[in-house]
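With one protein chain held back, the other chains of the complex are shown just where they sit.
What follows is subunit A.
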């Protein structure tokens, strides 16, 4: 920021104008900072209010509950699984949407965004219907349960799938923007030098998209953490089995346990901060 506050060296011929510019910079940064600070302050105040509402003993008591510990474990595992799955799917899909013009591209582009705009409960209901819709006597859930031995609805796979459905949509959007910003020329040059498309993708595009991938993983993980509606409908909120922290907050609120709800909320904030920081450090380095 300091390097940008030194434009006065360019003003040499009209002294009065130079003075006006130096004067105008202060209110400019003041207004900009004040507006920015308002939002940052709002977030800080929200967290402060949460911290003031609960006490340390309430916080530790809530976290000592075995069901909340199980929910914490499931949240960490399912969010990470959803984020990894999202980046696997989002990288090739984002690349294809960014690099190629093919028939029906606009439709795929629109479809991919649907989980973002769809009300969360609708997404959960859609997943539920998908797994239980009888088609000529055959039902996906029944087949998975009886033939494959892998029931999904109201089990942990439903949690991961519900989180993945939304998280992946955000990751695809991020990866697409990432590849849009990378000049395809380097890949074209690699191909003229004998690389296949796959080699150009793996050796040229992916290394350049590195930070975008970290950003997409970060967004996917964060979205998965905040996911609530689809999980409640598709995976349920069965204690010690499909309860994640977001559903814990809902359950605690439902019985008036505001202290516990706030404690779990703060735990989620702490988790999000730690995970997001780690991912940011991985992707951009500490100084960024």
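Keep this in mind: a residue touches a chain if its C-beta (ideal position, glycine included) is under 8 Å from a C-beta of that chain, and two chains touch if they have at least 3 such contacts; residues count from 1.
The criterion applied here is as follows: contacts and distances are computed from a predicted model.
Comparing "Putative binding protein", "Type III-B CRISPR module RAMP protein Cmr4", "RNA polymerase sigma-70 factor (ECF subfamily)" or "XdhC family protein" against the UniProt entry of the hidden chain yields the protein name "Putative binding protein". Note on the undisplayed chain: of the listed residues A:121, A:144, A:186 or A:269, the one touching it is A:121. Among A:99, A:191, A:211 or A:241, the one in contact with the hidden chain is A:241. Residue-wise, the contact with the chain that is not shown comes from A:207, picked out of A:92, A:119 or A:207. Although one chain is hidden here, its contacts on subunit A can still be listed: residues 53, 74, 77-78, 80-81, 84-85, 87-88, 121, 125, 128-129, 132, 141, 153-157, 160, 202-203, 206-207, 232-233, 236-239, 241, 250-251, 253-258.
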